[in-house]
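Comments concern the structure below.
As you look at this complex, bear in mind that one protein chain is not there, while each of the others sits in place.
Now for chain A:
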Amino acid sequence: MFTTIRNKIAALALVLCVAALAASASAFAAGGAKLYTPYTSLSAAAGESLSYSIELINDGDSIQTADLSYDTPGSNWTIDLTAGGHPIKQVAVKPGESESVNLNVQVPYEVNKGDYALHVNAGAFGSLALKINIAEQGTYKTELTAEQPNMQGHSDSTFTYNLTLSNRTAGKQQYALSADAPVGWDYHFSANGSNVTAVDLDANGTQSITLTLTPASKATADTYEIPIQASNSSTSAKATMQAVITGTYGLNLTTSDQRLSANVTAGGTKNLELVVQNTGTSDLENISLTSTTPTDWEVTFEPKTISSIKPGESVPVTATIKSSGKALSGDYVVGLSAQSTEKSSDAAIRVTVKTSVLWGWIGVVIIAAVLAGIYGLFRKYGRR
């Protein structure tokens, strides 16, 4: 009985051993060593770098050694294999264990849309087909973009554009910055708080640049296009900024000789040569001339209204001030003003009312007559 049980156990162990041997022999026959990576088909953008972790699995009972190689989808793709921080060419894997290597794929900027196949060959481990899908057409260039390329303001305001310069090339670049501003306009670029004319950018780097634009003081109302450029010998980026000058309105009323005083006889008239000047940068239209006068005074303008004045030009106007006959001698204020819908200008004229000299002469005549009468008395009564 005892012998029977021992035999049975030995027979079972044998069977198990044979089964195990048979199983291992079948695995070896299938290759024994394998390559594995989880993500075999990835989508990537141009300029992106992909990292794959590739496992080399040795299922055999002997050490497996393999040379590593790969074939690239295009000439400008940068691929390297590293392990432990070093480039690797060959790898050895102990039986029953696995090793991993890193495959770094740098997708070039200049790449067409489509699927790309990448093969990693590892000798006895076989080869691994990786698929990279480029969803968008890649570029190999510099980009210059503005958050808000259109701005509006008066000719005396400054325009500040926030730009972003991106280096989408493979290498580090130095860009010279320039703008083609209209004559009389001033501009400067600044980056990181200081004014610059050139910026250095690493590959795939971006830089915020501020363009400050000062229009010419007499810039007329218009939309101005300012092409700006970041360039060097190999690459360049262009953008166009728009500055919309709405123009300023300026109106000035003064006398032709800048004197703001006048004399007038009570009840008399005085002509005053005025000048209405457009000091702004936009046309002024329908300028009317009005006056604030003391009671019973009259001010008439010739012409009364001006249809239009171009920027920088002036129009002469004659104002006739007629004082009241009852005006006291001394100083009065006569306010003159020119008004357009956009702007108005005032001129306060100090008018000195003078008494008519006529009565002064009449007084002299009266005194002369009295003296003549006395002389007549002398002739009549005296000297006898």
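Everything below uses one rule, namely that contacts are C-beta pairs under 8 Å (C-beta built on N, C-alpha and C of every residue); 3 or more make two chains touch, one makes a residue touch a chain; residues count from 1.
The rule we apply is simple: contacts and distances are computed from a predicted model.
> Using the UniProt record as the reference, specify the protein name of the hidden chain from among "ABC transporter permease", "NADH-quinone oxidoreductase subunit J", "Response regulator receiver domain-containing protein" or "Aspartyl/glutamyl-tRNA(Asn/Gln) amidotransferase subunit C".
Going by UniProt, the chain not displayed is called "ABC transporter permease".
> Quick one: say which of A:Ile54, A:Leu128 or A:Ala327 touches the chain that got left out.
The single option touching the absent chain is A:Ala327.
> Considering the whole complex, not just the chains shown, which residues of chain A touch the missing one?
292-296, 324, 326-335, 350, 354-355, 357, 359-360, 363-364, 366-367, 370-371, 373-374, 377-378, 381-384
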